[in-house]
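Only one protein chain is missing; all other protein chains are in place.
Each chain gets a letter, A and B, in the order it is written, and its residues are counted from 1.
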Amino acid sequence: MRHGPLVFLAAFFALSASWFGFVLTPQVELGRAAQETNAVMKAELYPMGRPGIARQGAEIYRANGCAYCHSQQVQQEGTLVSVVMTDAGTNTSALADYLNQLLPGRKYMGPSVGAGLPKVILTNATIDDAAIFAKKLKSAGAASQFRLVPIGPDIERGWGERRSVAQDFVMDATALPGSLRVGPDLSNEGNRHRDPNWQLVHLYNPATVTPKSPMPAYKFLFTRKKIGKQASPDALQLTGEFKPDAEYEIVPTPEAKALVAYLSSLRSDTPLYEAPITPAAAPAAASTNAPTK
Amino acid sequence: MNASSTTSSASDSISIAEIDQSCRVPLFQMFASAAVWLVVASVFALIASLKFHMPGLLANCAAFTYGRVHPVATNALIYGFGVQAGLGVALWVIARIGVTRVVQPWLIAVGAKLWNFGLLVGVIGILVGDNTGFENLEIPRYGVVFLFLGYLLMAIFILATLHNRRERMLGPSQWFLLAALFWFPWIYFTANYLLLSHTPVRGITQSIIAWWYSGNLNLVWFGLVGLAVIFHFIQQWMNRPLYSRHLAAFTFWTIVLFGSWSGIPASAPVPAWIPSLSTVATVLTIITAISVMMNVCKTCGHGCSETESPAAGKFIAFGTMAFGIAWILNAVGAVPGVNSVTNLTWYGVGVWQLNVFGFFAMTMIGAIYHIVPQVTGMEWPCGNSPKRHYWLALIGVILIVAPFVIGGVVEGFNWRNVNVAELEVAKKSLMFVRITTLGEVAILLGNLMLLGNLVGLSVRYYRLHFVPVYKGALAEIKPAEVKP
Partner (left out) sequence: MSSPSHQPVSNAPQDSGAKDPVVPVWLIIVCFMLVYWGAVYFDQHGGWFNTQVYTPYVSAEDLQKYQVFGGPDPMVLGAQVYGRTCTGCHQPNGKGTPGTFPPLVGSDWVNEKEPGRIIRIVLHGFQGPGLEVNGQPFNTTGQMTAFGELDPPAGLTDEEIAAVITYVRGNAEWGNHASPVTEEQVKAIRNKYATRKSQPFSPTEIKGINPAE
């Protein structure tokens, strides 16, 4: 029995199955995704393309292998709901009694129920419980809204307001979700550290802002030059032992500025259909992937 | 020293010596280059490891930043040593089992040269900043072309050698190697074409393909080739066939079916069906580990330590155990409850090291220690060195894998605990990383021993085979007589 061809066929079948499942199907489902009008915030496109300097920064990020220690994939373990009362209706004393029944331990007084609206009535409920509670409120004449609260260690650390999804990477030339977290996740870095100067100083020598940090110093992204007639406006403000010698200043190269622009453009706070959150009431500009001033 | 037994009384019988002789040219090229790349990989891995607790090391040099040194180390190990030595050992195994000469050995050596050139160009590209950004696929496009062409050249003639076999029936080692020879070009071409061509796929699809490729390379390809070599040597040294061919066939199916769907992390920013399928497949690979351990243990019985090449035998035995442990750890790490702790931590790095170095590289090193004396007909210059290498490698692997696995679990728990600040998590992992640096030192020393031994043996071979010819040629050249 010559089972050479059989072995080949077995391998061919197995590999083509996995190729079909993990190469072809994702390309068909996700590969042609484009910027979309956000299903939730209908007025804007998501994701906004990064401005040119941030795109150059993405190339610096890739070339220096930042993705080997930093991930860009926020995880989410669940979504809880808070019920927010927006309108106490006309019969506030009956509502107060009803609420005291539903939520033992609260002591709502009649008129004060309607004060300070909108206010949170129920926290950390599952979506089904919240829906039941909202119906009960409606039957008592009140109106309510839900506020979604994603949960998970990544979200509690502020690494993102919601989990990362495929749409987040659509405008990236190279998707760099990373595979190891020696340092924090960077999906929301633009929101976590808004000051580009902090980013520059941190890149120059992480030990300046986080003592004993294991992150390497990226001194090659900066030039040490003699101070001219006056200090350059870009010069890093360093203190203590990290300060360069007198007459010298540390100035970021264009690569450093591009990298910082990229880091500042990383945001993970836009609500999407597949990752719903209740957006802050802040204006839409804060949720795009473009850097803000 | 040369074995002169023949296989059969058929008129076209071929001696083992002739088989080995036909392997000499390609194997010398492949093993020597592989040993060099192994040392290069260890050096870069050591530098990368040092940077964790000495962040100021070489900080001013862009080419030596961690993000460039680390991919050089992994690519040199995987492609420079792993695939190359794997193909060399596969060639020898196929020639030996098939009792046939190697087809076009010189072309195979040319293929290996192309492979090395592509890797060299690629490694320099990474150091210069052309890192593609995809794990295990960091070699830029200009290197990939040569790597692929070199592979094709090598694989075609290895397949031709398989085709020429006397015994038409295929054994487990041959199934595995045959499948592997076809597997690699498909995954390599697909991944590199879709990611690095002029019209690459966009968005997170890139990462899905990169993860798919990594899973197929690390689990399927290394698994198939490594196990083929292990099975061959076990049958050889126990002087009996594998305990169960059916079990070997079962292993084959579990590797190709389950291993090929592994590799996508559960946290990936992709629709839920993709990581779910991958999780299920990875957990199912535990069946592979169980079936292999069963087959090997039943074949070896109690005679595991009686081998004709003690040092090589130790390496192969260690490689087998590492396979079992690595695949079990990998499967356990994918179980959803465990994965929520170990995902994106050092745990995955430790398991990867155990699989690629502890299982695959150790197996190939052992095979090299066995094969080279047979093929060249000479003993290793330093007879004790293989044993010392074994102990260094053993210590090295344990010192690398154990801290990463344990440290990864600790790190995972720390990341989940919001009260532990980010810097604290890094600081708590530091002790584990320092121990792994010691492991890298041990491994580097061992690999230097292999390279030194190979160089010594090559020098001796040259002296034995070429110098007399050269001297003889010289002797025939008489000085011209000076006419008065």
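Keep in mind that, in the parts below, a contact is a pair of C-beta atoms (placed from the backbone, for glycine too) under 8 Å apart; a residue touches a chain by one contact, two chains touch by 3 or more.
Remember, it's a predicted structure, so these values are computed and weren't measured experimentally.
Of B:24, B:96, B:202 or B:314, it is B:96 that touches the chain left out of the display.
For the chain missing from the display, the contacting residue among B:117, B:250, B:413 or B:461 is B:250, taking the whole complex into account.
Only one of B:190, B:236 or B:458 touches the absent chain when the whole complex is considered: B:236. Considering the whole complex, the residue from A:79, A:188 or A:213 that touches the absent chain is A:79.
Of the listed positions B:54, B:107, B:160 or B:284, the one in contact with the omitted chain in the full complex is B:284.
Interface residues of subunit A facing the missing partner chain: 29-30, 37, 40-44, 76-79, 127-128, 131, 145-148, 163, 165, 271, 273-279, 281, 283-284. Residues of subunit B that touch the chain left out of view are 1, 3, 5, 7, 16, 96-97, 99, 167, 169-174, 235-236, 239-241, 243-247, 250, 254, 266, 269-273, 275-277, 279-281, 283-284, 286-287, 290-291, 294, 298, 308-310, 336, 373-374, 379.
Definition applied: only the chains that are shown with their structure count from here on.
Once the centre of each chain is set as its mean CA position, subunit A and subunit B turn out to be 38 Å apart. The residues of subunit A lying in touch with subunit B in their complex are 1-4, 7-8, 10-12, 14-15, 17-19, 21-23, 26-27, 29-31, 33, 62-69, 71, 73-75, 77, 153, 156-157, 163-166, 168-170, 172, 174-184, 206-207, 210, 212-220, 274.
Only residues 51-53, 55-56, 59-62, 65-68, 70-71, 129-135, 162-163, 168-170, 174-175, 178-179, 182-183, 186-187, 190, 194, 201-209, 211-212, 216, 252-253, 256-257, 260-261, 264-265, 267-271, 274, 277-278, 340, 343-346, 348-349, 411, 415-418, 422-423, 426-427, 429-430, 433 of subunit B touch subunit A when the two sit together in their complex.
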